[in-house]
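Only one protein chain is missing; all other protein chains are in place.
Let's turn to subunit A:
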């Protein structure tokens, strides 16, 4: 069974790999970002497609103040707001906690046991 699976995986990987080799960098993505993909890699990869997007790239569409509001917590826990947190305020680059092509954990988890149920990895 496991051998079968491996074979299937290899076959799948080959097919996918060839497609990928052709389209260079296509990877996992968030469905709700579909429209951004439609307008091309460079809409996010503003420093060229061979490197990471700039730290300001997400902010072309997303507004920090809005995010701060959306993730606001009660007065007692106000500094646990990931978009306006105790340690770095509103300045933490998005990619520290979110990845477009690969999942990421909230940075808070390095030291804290906070739960972010709606965290978009």
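In the analysis below, a contact is a pair of C-beta atoms (placed from the backbone, for glycine too) under 8 Å apart; a residue touches a chain by one contact, two chains touch by 3 or more; residues count from 1.
By definition in this document, contacts and distances are computed from a predicted model.
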Identity of the absent chain, which is to be given by its UniProt protein name, from "Sugar ABC transporter ATP-binding protein", "Peptide/nickel transport system permease protein", "NADH dehydrogenase subunit L" or "Flavocytochrome c": "Flavocytochrome c"
Candidates A:41, A:58, A:72 or A:92 - the one touching the absent chain: A:92
Residue ranges of subunit A at the interface with the undisplayed chain: 5, 9-10, 12-14, 16-17, 20-21, 28, 47, 51-52, 55, 76, 79, 86-89, 91-93, 95-96, 109-114
